[in-house]
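First, the structure itself, so that you have it in front of you.
Excluded from the complex is one protein chain; the other protein chains are retained at their positions.
Chain nomenclature is as follows: A, B and C, assigned in order of appearance, with residue numbering initiated at 1 for each chain independently.
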Amino acid sequence: MSQIAMDLSDTLAFLDREFPQMNAGGLAYRLEAVGPLSARMRFEPDERFLRPGGTVSGPAMMALADYVLYAAILANVGPVALAVTTSLTFNFLRKPGTGPLLAECRLLKLGRRLAVGEIGIASEGSSDLVCHATGTYAIPPGS
Amino acid sequence: MSQIAMDLSDTLAFLDREFPQMNAGGLAYRLEAVGPLSARMRFEPDERFLRPGGTVSGPAMMALADYVLYAAILANVGPVALAVTTSLTFNFLRKPGTGPLLAECRLLKLGRRLAVGEIGIASEGSSDLVCHATGTYAIPPGS
Amino acid sequence: MSQIAMDLSDTLAFLDREFPQMNAGGLAYRLEAVGPLSARMRFEPDERFLRPGGTVSGPAMMALADYVLYAAILANVGPVALAVTTSLTFNFLRKPGTGPLLAECRLLKLGRRLAVGEIGIASEGSSDLVCHATGTYAIPPGS
Partner (left out) sequence: MSQIAMDLSDTLAFLDREFPQMNAGGLAYRLEAVGPLSARMRFEPDERFLRPGGTVSGPAMMALADYVLYAAILANVGPVALAVTTSLTFNFLRKPGTGPLLAECRLLKLGRRLAVGEIGIASEGSSDLVCHATGTYAIPPGS
């Protein structure tokens, strides 16, 4: 697949309209790029997402992985608001600091019924992953 | 193992002191029971955790699974504030409604270095799981 | 669901016909019971499956988990030779000895397109799990 179905601005517009809750309480998760079988999202944690010891909460990283995977699928198959996460697996590798995180998603499979991707999350400016995830979305028939 | 290291009130006191952020913004996650290799937590979602279509967000359920697993480990090994999640796997089975969720955790292994548990999440009053999770915590040496 | 689609003898006959390779080289994996959303399989390891130190190989246990999940799905939805495993997650909890293993599978979801189950494997006569698994099968349209 060398073509994407929606470019960055279309994908952003769709996410803003259909998933305003992603950034309820302040813009924290921002899609930065989409491409063939890929997407990148930046997460800038505010106080809600920080934890004692100067780190980011696990659930905030899990949400980031889920969002960027959804965005990669959207950009590549077009608007499928009803695609649902069926599984997610996380390995937490290192404690991140409190700075921004970048999540890079690569789709490993984009079938008619299932999409599977992997996500690497690192602190901005670092190549060491703090979290690695894989996940599956079910795509509704007829999409 | 037929004895627990901390009873419900001790575990609650420890969580309140060490993890106030679990319920920042309003009490939503409440530990209800601990026992040998087990714990149960109730989650009462308020608007922050709801999603269009009348369901609970995935990250809210992922947080619930992580918290109840941590509580089960705490109650069974005693206060180990530094235990860290190393992996979590989720299967999302059905969409929950907007009512309270119950998470039941069972520890499958409680070793000196690693603890592994499984968690079933269901809507209160239902026996159908909406989410199933397994997870691993690393326990620091000397705990 | 209180009815199964195939009883034990029908499920065994189907497996023998469609998956003779499961026991190529000698009968090792034997389905013992099927029920609503459940199945139980016994594995009697011969030398091919043993490892130095007196234990059973990981791949032999992974195959056992995959087979019993497939058998549970078969018994509950009827003959669907084309159902395919889409994901499997294993937690290895303790080293088994060299004796027989029992795998108990419980289906957590049996949808039209996806079936999800969990599997606990223990040495015969013990209640301590040596391995826990979860897995997903995709069920072909029209089954």
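Here, a contact is a pair of C-beta atoms (placed from the backbone, for glycine too) under 8 Å apart; a residue touches a chain by one contact, two chains touch by 3 or more.
In this text the structure is predicted, and so the values were computed from the model without any measurement.
J.: So one chain is hidden, and I want to know which residue out of A:76, A:123 or A:136 touches that hidden chain in the complete assembly.
T.: Within the whole complex, the residue contacting the unshown chain is A:136.
J.: Looking at the whole complex, which of B:11, B:38 or B:87 touches the chain that is not displayed?
T.: Of these options, the touching residue for the absent chain is B:87.
J.: So which of A:31, A:116 or A:139 would be touching the chain we can't see?
T.: Only one listed residue reaches the unshown chain, and that is A:116.
J.: For review purposes, identify every residue of chain B that touches the missing chain, sorted by number.
T.: On the side of chain B, residues 86-87, 89, 113-114, 136, 138 touch the unshown chain.
J.: Contact with the hidden chain only, please: which chain C residues?
T.: 18, 21, 24-25, 48, 51-52, 57-60, 62-63, 66, 84-92, 95
J.: Across the whole complex, list the residues on chain A that are touched by the chain not included here.
T.: 89, 91, 93-94, 108-109, 116, 118, 129, 132, 134, 136
Just so it is clear, only the chains that are shown with their structure count from here on.
J.: Taking each chain's centre as the mean of its CA atoms, how far is chain A from chain C in angstrom?
T.: 34
J.: Quick check: how many Å separate the C-alpha centres of chain B and chain C?
T.: The mean C-alpha positions of chain B and chain C differ by 28 Å.
J.: Where in chain B do residues touch two or more of the other chains?
T.: Residues 89, 91 of chain B each touch two or more of the other chains.
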